[in-house]
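Missing here: one protein chain of the complex. Every other protein chain is in place.
This part shows chain A:
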Amino acid sequence: MFDNADALLLARIQFAFTVSFHFIFPSFSIGLASYLAVLEGLWLKTGKPLYLDLFKYWLKIFAIAFAMGVVSGIVMSYQFGTNWSVFSDKAGPVIGPLMAYEVLTAFFLEAGFLGVMLFGMKKVGPRLHYTATLMVAIGTFISAFWILSVNSWMQTPTGYEINAAGQFVPGPSWWAIVFNPSFPYRLVHTVIAAYLTTALVVGAVGAWHLLKDRKNLHARKMFSMAMWMAALVAPVQIFVGDMHGLNTLEHQPAKVMAMEGHYDSHPDGAPLILFGIPNSAEKRVDYAIQIPKASSLILKHDPDAPLAGLDTIPADRQPPVGVVFWSFRIMVGLGMLMLGLGLFSLFARVRHRLYDWPLLHRFALVMGPAGFVAVIAGWVTTEVGRQPFTIYGLLRTADSASPLAAPAVGASLVAFVLVYFAVFGFGTWYILKLMGKSPHSGEEDISDAPIRTAGITPAQAVEGGR
């Protein structure tokens, strides 16, 4: 009924499913932790209760998102061993220490100070509490640093040797492993993506409440902050993404060929295919709408520069084109829309209509989930584009999996799908419910709701007015 190919496919689907689901939460909590640190910092600096209200509002949402990130992340740390044991044996000596550093320098920092951040304000006072908030925010960044180093090493492996047992082992310099060629680009691109994702979510929540009540000062403040972020960061992200693409062209040309839909080589200038339907059987892009020579212009900064196509890559080393082609276009398209939102908000700001232009607010609302979609699409592009390898060019995906029976993997996959949709579905619903409540003066503490939902008590108003 099942054979090894089925077990491999099931293991791949399981990893793709669990990692995609997992990444939604950190891409939000990395940005949100920093946003919370900014809000609390502004509160301490200015003493304005508005910032404390916003801090408390988003802290409740952060607590849920963070918890879901933690529990879905533990799955990832064990899945290397359960489903990809050959990969773990072979790559463990190189990437294992990087992941151990992630645990030692990031996970403990986040987890250790999270309790104080969530529940400790009255116990330790504002200054020490702010330190805890900063530690959590810094922890999320350190975590991104290490895990993206691991991923980048799998994409552009450097600094390794291969021992008699066939394991990848570290060479003389860890620097060459940690700071492998694609790492700086991937790190900057991913962290900015997290900030942008968060800005879009905060902006959408602000927009939602402005559509209901454009006088709500809390909604105004969060919307304004989010729109500044989008306007400033979206162009930076497009620039960084372009540099990341050039880096990929240098180290993983086959991935860029798939992204561009270039089945054939173009000796004198390659076209930029805007849209079309990749047809891998016939090795061409059907119904292509393209700009002549534009791809060479972007990738080589010369319209007549030759660009090699997938016809130069052996068939057994090519990534699947369709998925990569589409996911890349989804990411770029959403990036352009984010830029559009940022520019629109600047225009509205200049015309003093930032808070009373329903079209802008509706646009921001619709763009709320765009960051998540773009982040997942970007990851699909880079991960599928790396196929058929786990360690690029060196270890094939088919040679990486655990020797497991297909029914075992099939059963676990079904269990993960059911549990993730149920549990994280509930979690997302709770987050949306919290977002649906309008931010207000004397925002409740995280531990108040829902035991006492009566609203503002005098004691809290005093506390908030400190």
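Points worth noting:
Keep this in mind: a contact is a pair of C-beta atoms (placed from the backbone, for glycine too) under 8 Å apart; a residue touches a chain by one contact, two chains touch by 3 or more; residues count from 1.
The criterion applied here is as follows: contacts and distances are computed from a predicted model.
Matching "Aminomethyltransferase family protein", "EamA-like transporter family protein", "Cytochrome d ubiquinol oxidase subunit II" or "Lipid II flippase FtsW" against the UniProt entry of the left-out chain gives the name "Cytochrome d ubiquinol oxidase subunit II". Touching the missing chain, out of A:15, A:28 or A:80, is residue A:80. Screening A:9, A:44 or A:169 against the full complex identifies A:169 as the residue touching the chain left out. Summary of contacts with the chain left out: across A:97, A:276 or A:333, the touching residue is A:97. Counting over the whole complex, chain A has residues 63-64, 67-68, 70-75, 77-78, 80-83, 85-86, 88-94, 96-97, 99-105, 107-116, 118-120, 122-124, 163, 165, 167, 169-170, 172, 174, 402-405, 407-408, 411-412, 415-416, 419, 423, 426-427, 430, 433-434, 445-452 touching the chain that is not drawn.
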